[in-house]
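One chain of protein is taken out of this complex; the other chains stay put.
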Amino acid sequence: MNIGFIGLGHMGAPMALNLLKAGHQVYVYDLVESAVQMLEASGAIRAASPAKVASSEIDMLITMLPAAAHVKQVYLGEEGVLAAVGKHVLLIDSSTIDPQTARDVAAQATAHGNAMLDAPVSGGTGGAQAGTLTFMVGGEKNVFDKALPVLETMGKNIVYCGGTGNGQVAKVANNMLLGISMIGAAEAMNLGVSLGMDPKILAGIINTSSGRCWSTEVYNPYPGVVETAPASKGYAGGFGADLMLKDLGLATEAAKAAKVPVVLGAAAQQLYQTFSAQGNGQLDFSAIIKLFSAK
Amino acid sequence: MNIGFIGLGHMGAPMALNLLKAGHQVYVYDLVESAVQMLEASGAIRAASPAKVASSEIDMLITMLPAAAHVKQVYLGEEGVLAAVGKHVLLIDSSTIDPQTARDVAAQATAHGNAMLDAPVSGGTGGAQAGTLTFMVGGEKNVFDKALPVLETMGKNIVYCGGTGNGQVAKVANNMLLGISMIGAAEAMNLGVSLGMDPKILAGIINTSSGRCWSTEVYNPYPGVVETAPASKGYAGGFGADLMLKDLGLATEAAKAAKVPVVLGAAAQQLYQTFSAQGNGQLDFSAIIKLFSAK
Amino acid sequence: MNIGFIGLGHMGAPMALNLLKAGHQVYVYDLVESAVQMLEASGAIRAASPAKVASSEIDMLITMLPAAAHVKQVYLGEEGVLAAVGKHVLLIDSSTIDPQTARDVAAQATAHGNAMLDAPVSGGTGGAQAGTLTFMVGGEKNVFDKALPVLETMGKNIVYCGGTGNGQVAKVANNMLLGISMIGAAEAMNLGVSLGMDPKILAGIINTSSGRCWSTEVYNPYPGVVETAPASKGYAGGFGADLMLKDLGLATEAAKAAKVPVVLGAAAQQLYQTFSAQGNGQLDFSAIIKLFSAK
Partner (left out) sequence: MNIGFIGLGHMGAPMALNLLKAGHQVYVYDLVESAVQMLEASGAIRAASPAKVASSEIDMLITMLPAAAHVKQVYLGEEGVLAAVGKHVLLIDSSTIDPQTARDVAAQATAHGNAMLDAPVSGGTGGAQAGTLTFMVGGEKNVFDKALPVLETMGKNIVYCGGTGNGQVAKVANNMLLGISMIGAAEAMNLGVSLGMDPKILAGIINTSSGRCWSTEVYNPYPGVVETAPASKGYAGGFGADLMLKDLGLATEAAKAAKVPVVLGAAAQQLYQTFSAQGNGQLDFSAIIKLFSAK
């Protein structure tokens, strides 16, 4: 299949590489010349603008961009995708953005005659390289079915979430809960250890009780509890605190638009903002446990 | 074995019944006459005061009381346990109280010559009746080993948590995290559904992703997602909001004593207090999701 | 002077009337026909679009619009102000919007050759009618000096806040603190009265102590403490909870853009959102005290 790919950053580049490995012809664009060259060296064909990607001989176009503003620019701008793309091209945006923008852009794509999916991912750069990402996908079911084989070359868990924008809704809801439960896990571990418990014993009890969550089982924020977790490796790598902060910002923004309270979600955002303002935004997000004690 | 049992409320009565069923001789005391009569009818022997229970021919004494003040009164008061008990009697307090009081009372028991365990439970009245409670036990390991066979007649998951007070620490840490993650689950479900997602699909995605927790998987607060959860039965039964409020109060009190921040823990306590002040303290604690919308 | 006025809502209409009373010629536009007719009946001249107002024989143009999206549309849209206005016309936006949009629009006005001020107000519809509004004004000082005589016909407290956008910054910072201190006042009054104090005595003590604030002195949320406050009149009139919610949304949005934590500001937003979601958004914002007890 011929596929366009716009946005070759830490996530987009390995995703596009996996498309090439699967035997697809891939037309690429990015503002960063070195990123384009790297893909070219692997067999991709460069295009000079989003519009040029869109007007290539492609069946599908995938975008992976940092924020809503870029998505609007790339799809709706003067040199953008919709200005140039054929109606038969299936559009997939894998950026993590707010559901409203996802729906607005999809509505314009639909008006233009194109089918479009929102398909944000989780799994990080490791998952992007290994082709084991989770895709949360919103849009028409029959469009999802067409996209599925291609998404499966980049991920291993492809989840259909319902209508347009629901991929973004699922991601924002899941990650808000993740941010809350990670801080809760940090507070509970910190409290228990301060009161004299061994951290591994405490984690073991929580993990067989009603407090258990992914943040205590898989990614425990207390050093030494889970050997493979960032907490046991100096909080390096993983999912950065500033990325969690971005997702919590999307969650509170979506909640404001929906007129829905997210009291702990907003508190989590502010605690990550405090942690980041103190200079720790590059650490893994489980390092939030360090907010609660002297450095 | 001969066992004393003080505190025959919703939890204590079925626990004492399970001891009787297992063939133990049980000496009981409670302020409520009808509770004593019920146990007597099942074969227990009544005693006229905590001291009378303590001075009976017993090998072990178990207490199940509402709060720290009762525990101090029953063990340390003039007509209390320590004033009358023999040094060979193993003392077990299964009340949920703050770790500091547990340690203070145990220290006085030790000074008096008695081994003592703190062994708060989880599992609710259903678990008490079925004999499937979880016991979180603090104290000397060899004392724990002696108590284990008796605890196993009342529960199926008996966890050793380390030194004195650690049973209470484990419970308070677990339940604080539970309170936080339940509110987080409520906010995430409410947000996602408000933005247009089907609640079952949303829960399914979270439960295979990083936001998953006991509160989304087993006890989802959104009606209809988990058929066996209180949310699907009008929020009746289960673990009352006022009981969660009590446990969150113990958590913030313990954190204050330990000089440890619990920002989301305290926020959760205040949200449950708000929910209770609005008249909903008797509903199951997952009903907190109702705080965020018009009744 | 000839003045254009776009946005004739609850605030804009009485402001424009005060300009007429002061002897100015006023060209008006609003989407709502009845609002335009009311102004026409008072001597204003109607225009068919923002662009038509802008191309009238005017020296100054004032806008009073609900939100940032309207401001962008009115100034930057195809039939908007900048497309039609002469370079000599002084532009003043009195809408309450986020500082970034205010700065973006002002930058485009400057690029077009027009001086522009952001000048949000406080004082409510009562102040708008009485001509006693407070204007918080951002922009060049010499432009402020030119606008001052006109603003003084609509307000009595015209404050220069520094460069472009600073009027919005001042308003958003002040109102965030107001939202926080109102909830703080509600909690303190509710706590003290619940513990047995007379509300007037408590307010009297706070008002001569370090807890004193505008929310306890002038606008006390406890009924009967300040006779003229909405709390003593069933929480009718005044500044609606949903308007406070809007301003807190602007504050947290501006804080996100500035990467600055506002922990209590965000908590205040969520409490007002909860209060609004429970159906109370139309009450005066001091009614937030009702969130903390049964209705």
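Each chain gets a letter, A, B and C, in the order it is written, and its residues are counted from 1.
Just so it is clear, a contact is a pair of C-beta atoms (placed from the backbone, for glycine too) under 8 Å apart; a residue touches a chain by one contact, two chains touch by 3 or more.
This one's a predicted model, so the numbers in the text were calculated from it and none came from an experiment.
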item	value
Omitted-chain contact residue, chosen from B:S55, B:Q270 or B:S286	B:Q270
Option from C:V150, C:I183 or C:V226 whose C-beta touches the chain left out	C:I183
Chain C residues touching the omitted chain (full complex)	99, 122, 134, 136, 157, 159, 161-163, 165-166, 169-170, 172-178, 180-181, 183-185, 187-192, 194-198, 201-202, 204-206, 208-216, 218-219, 251, 254-255, 258-265, 267-268, 271, 291-292
Chain B, residues in touch with the chain not shown (by the definition above)	249, 252-253, 255-256, 259-263, 266-267, 269-271, 273-274, 276-277
Residues of chain A in contact with the chain not shown	267, 274, 277-279, 291-295
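Assume only the chains that are shown with their structure count from here on.
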item	value
Central chain of the complex, centres being mean CA coordinates	A
CA centroid of chain A to CA centroid of chain C, Å	37
Separation of mean Cα positions, chain B and chain A [Å, integer]	39
Between chain C and chain B, distance of the C-alpha-averaged centres to the nearest whole Å	51
Touching two or more other chains - residues of chain A	255, 259-263, 267, 271
